[in-house]
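A single protein chain has been removed from this complex, and every other one stays in its place.
As written, the chains take the letters A and B, and residue 1 is the first residue of each chain.
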Amino acid sequence: MYTLRELAEKIGAELVGEGSCQISSIATLSNAKSGSITFLSNRQFLDQLTTTKASAVIVSHADKTKLPGDGLVVEDPYVGYAKVATLLHPFVNQLTGIHPSAVVHEEAHVDPSAWIGPCTVVGRGTSIGANCYVGPGCVVGDEVIIGPDAQLVANVTIFHQTHIGARAIFHPGVVAGSDGFGLAFDQGKWLKIPQVGRLVIGDDVEIGANCAIDRGAIEDTVIEDGVKLDNLVHVAHNVHIGAHTVLAGQIGIAGSAKIGKYCAMGGQVGINGHIEITDHVTITARTMVVHSITEPGTYSSGITADTNVRWRKNMARFKQLDELAKTVKRLQKQFENQFPDK
Amino acid sequence: MYTLRELAEKIGAELVGEGSCQISSIATLSNAKSGSITFLSNRQFLDQLTTTKASAVIVSHADKTKLPGDGLVVEDPYVGYAKVATLLHPFVNQLTGIHPSAVVHEEAHVDPSAWIGPCTVVGRGTSIGANCYVGPGCVVGDEVIIGPDAQLVANVTIFHQTHIGARAIFHPGVVAGSDGFGLAFDQGKWLKIPQVGRLVIGDDVEIGANCAIDRGAIEDTVIEDGVKLDNLVHVAHNVHIGAHTVLAGQIGIAGSAKIGKYCAMGGQVGINGHIEITDHVTITARTMVVHSITEPGTYSSGITADTNVRWRKNMARFKQLDELAKTVKRLQKQFENQFPDK
Partner (left out) sequence: MYTLRELAEKIGAELVGEGSCQISSIATLSNAKSGSITFLSNRQFLDQLTTTKASAVIVSHADKTKLPGDGLVVEDPYVGYAKVATLLHPFVNQLTGIHPSAVVHEEAHVDPSAWIGPCTVVGRGTSIGANCYVGPGCVVGDEVIIGPDAQLVANVTIFHQTHIGARAIFHPGVVAGSDGFGLAFDQGKWLKIPQVGRLVIGDDVEIGANCAIDRGAIEDTVIEDGVKLDNLVHVAHNVHIGAHTVLAGQIGIAGSAKIGKYCAMGGQVGINGHIEITDHVTITARTMVVHSITEPGTYSSGITADTNVRWRKNMARFKQLDELAKTVKRLQKQFENQFPDK
């Protein structure tokens, strides 16, 4: 719990009101109660400013005059909310040591300030950094390096030789560093190609539940600093994801694709293998990218819903689109022939 | 094992035949043997009625006269099959207590009639209801409430403060109540926003293998009674899914979407964030929904397969569709100018 004044100081906000009220929780404008702080980020909720029961509201400079009572004024209220929420709900790992049911190899190094949870397995030659929280049911293979302050929440699997930077957050079900899909076709059978590259992950990376990230085939799969992955994302072998790129749920990145820095992709996007996407590219949900993108900007290809009746008709026409285009071209030519001056 | 007469009584079916035959298994029309019961739901298999080796067949009133021998007559044979199969293959948990390898916090409450399997971890303040079956390798966090008769099959992860109703079935790999994808961009970096809402799940909910369901960001993620999710479904934070809605495999629901009651969606559907879909909406496979749907009915947007040769041509034309439409408009105008009376 903080006073509003303390919060203002900690996040560098301008304080409106005398600042002595106690703030104990974060809330939305509509469900706020006394003791909670809320924020106005989307201006379609502007009218809720007057009805909210929050003790304080985080607003932008532009909306400062609309504050009905106490508040914090910041450049970006959503960022202000993120900072205040982090102060009010810090992740605190108060556990240290190794749970007796965990199986930690005698040649693993676990920092004394780290926690290894129940039913978790840590392999030979692996190093778990300071203040790490390795939750229950995790499997960390051999020769893995995990930097300080990382959280493997629960039931996470990290393969041998994977490197993970500081402050990583891996949600349950994440599989990191597993074999990629490397096959060669020989005399009627698919031969498995040993996957001998590593998975190397930078600092401040968050990986959502049930994501699967492959190790490299020969060279490494690389995820740079600050990358954030939502749930159920598939990252194939040899992929390189640039710093501070964010990928929404169920995205698939095929092998050897190279994604730039500060990219953002919506849910269910698919990225072809062996292509390159430059920095600062936004790709909207469900887009399939098959060629390299060399210019920053926004790209799309998803088809959006219609009534089934209309969709059936349009889909049938799509299947004959080339014919239609040819018909139009022919008509155009015939018309020009008849009326050459048009 | 039941006699046919017993089955008729238990599911409220009309008995055809004298009913003393013993039924020990369910089968399809084509693989049935003596002692098994089958059903005719899809009338394209009508001719198999005469060749099936089943001891009895479940049919509709309309097909009663086509029964070659013993049978059960019901309104919906598929429902009849479901009921008979449940009688013949009941889920029976005969285990109670806590496996010695499980790690149950001393401040957790496990009903004496429940079972906590091997290598499973149960957190502080958590309550596991009567007759629950918590299989091997599960991780149940702190302050979770699980209602009676629930099954967490194996390797399920339930986060802190999640509430789960009666008779839930969670298949392996399910992650329920993990942090959503909440980020704010500040000075070149993505800040994580603490996810402080809960996940609240009603009664009779079944969640398929490897689904990932996020907790709320501030308010709760809610899944109402009777909802059924197939495998690998992604449900983001603050989503609300209405009662008795069914979602097929690999569907993704983005944050704060609100799905109505009695909706049905095919595989790989994507639902945009912050939209609302009313009750009784059917969405066919692979559809992407980006705007709210306010009218019950069926909606679609998937493009279906063609030969690669035709698809390449049509796809190329799609990329110039706006040009084509403009050309047509121009032609139309030119034609009208030439023949103003047409």
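We adopt the following convention: a residue touches a chain if its C-beta (ideal position, glycine included) is under 8 Å from a C-beta of that chain, and two chains touch if they have at least 3 such contacts.
Remember, predicted model here, so these are calculated numbers, not experimental data.
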Per the whole complex, from B:Arg5, B:Lys64 or B:His99 the residue touching the absent chain is B:His99
Missing-chain contact among B:Ala176, B:Ala209, B:Ile223 or B:Ala257 belongs to B:Ala209
Logged for chain A, residues touching the omitted partner chain are 101, 103, 119-121, 137-139, 141, 155, 157, 159, 173, 175, 178-179, 181-186, 188-194, 196, 210-212, 214, 218-219, 232, 234, 236, 250, 252, 254, 268, 270, 272, 282-284, 287-291, 293, 297-304, 306, 310, 313-314, 316-318, 320-321, 324, 327-328, 331, 334-335, 338
Given the full complex, what residues of chain B touch the hidden partner chain?
25-28, 31, 76, 78-79, 81-83, 85-86, 88-91, 99, 101, 117-119, 135-137, 153-155, 169, 171-173, 204, 206, 208-210, 226, 228, 230-232, 244, 246, 248-250, 267-268, 285-286, 302-308, 311-312, 315, 318-322, 324-325, 328, 331-332, 335, 339, 342
